[in-house]
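The following block contains the structure, expressed as structure tokens.
What follows is part of the complex, with its chains left where they were.
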């Protein structure tokens, strides 16, 4: 009988907090968006599923061994944990969790050893997160794969479009200011690191957003990743009104000069040129842009096609599965159901909107100074969100001029946006570290 | 003295946008120079690169054409 009671108490229904129930619904909602509405399914299916797994009460899949010991341990275990963490034995659970999170690494190692001796293990998703994201490897490997899938031809044929990719990153920094403003106004409580991580949503680039937030604000990673991928899927809805509002019918009809042929040698040299510029001027962006250039060089050099194929297929797919589940581990109720998440979702869409606007405006500015006019509709593609944003440019362009195919022209700013947000990521990581004295 | 949060945000924004633009400006310049050098001094010998994927595409296209022809023949025969 006692056994039955224990079992019932260990069952999910009895333990489920309302937060976990809400997150279960959120996870199902993400799966619905991914499967029915085709919202970036490659990421949102694993993220949504991981989010559900992370919120199974009593399974503790997203907790480390030490956190599990706090969640499930008896009085003796808690007392010993308190002693390890330098608290008195009557300390509450929340105090213990907080102390564990902010303890020096050596103490965390001791706590983990103690928890393992007491029979607790790391949760499955916690292990995935440690290996895939905390180490930084998964976003970097995905970036390598993206590099191996990227054709810089349209960019090389028209290098001016790099400026569009630069301008659209203003969405990032405006959002940083917005987040800081909310904090100063007392509405939210974002640190400067939080603000920088939130801003990167405006980069419209999933792996970059995950990489930056894993370094600067791991607790916000779940909300940031969900916002980034959701808004990327919403690009066809977010961008067109802004694009139409900022351009005249005449501008939208501009036909652009046919792109010149770009030689194989230019395509091989470009990633090396980019790498060297990064090496000389922006070492903080070296991991992201280094792996990106490596992937692209493997693609273009033509002598390692086996490696390039693997980077574009088996390797990126395997990494995506574990990256998604790992992001899902950050959808645990106690981290995700926080007023900050609402702030992140609100700021994220602002970031997309501003990036779209500044991209379009920059195209109009360039037109003031140059002979070969740019159709400002391709400016919005500078936010990246490859290749969705470029398709949106094409579609809106066709509405005004059914014979005006902007797709290839928009691919230039589109991939420029990837570079731009990686550069912005490097700058922000480097500046936040020097500001916070790390 | 620690800067205020607002000041820090402004710093990140100003320097951030500045560096993004400066870096991409350097990249535009570098790319243009690179393209010019390669186009002038190291032009490609082959008229057009026949990448393997292209070849597969062509093969496949030819296969389709052949099969289409075979189907037509087959229909005409009946």
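Here the chain labels run A and B in written order, and each chain numbers its own residues starting at 1.
The criterion applied here is as follows: contacts are C-beta pairs under 8 Å (C-beta built on N, C-alpha and C of every residue); 3 or more make two chains touch, one makes a residue touch a chain.
Since the structure is predicted, the reported quantities are computational estimates derived from the model, not experimental observations.
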Report task. Tally up each chain type across the whole complex and write it as a label-plus-number formula. Result -> A x3, B x3
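Here is the rule we go by: only the chains that are shown with their structure count from here on.
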Requested in this report: Could you give the separation in Å between the centres of subunit A and subunit B, each centre being the mean of its C-alpha atoms?
Outcome: 23
Query - Footprint of subunit A on subunit B - complex, ascending - result: 3, 5-6, 8-13, 15-17, 19-21, 23-28, 30-32, 34-35, 38-39, 42-44, 49, 51-52
Query raised in the report: Any idea which subunit A residues touch subunit B in the complex?
Result: 155-156, 159-160, 162-163, 165-166, 169-170, 172-174, 176-177, 179-181, 183-184, 191-192, 195-196, 262-266, 269-270, 273-274, 277, 281-282, 302, 305, 416, 419-420, 423-424, 427-428, 431-432, 435
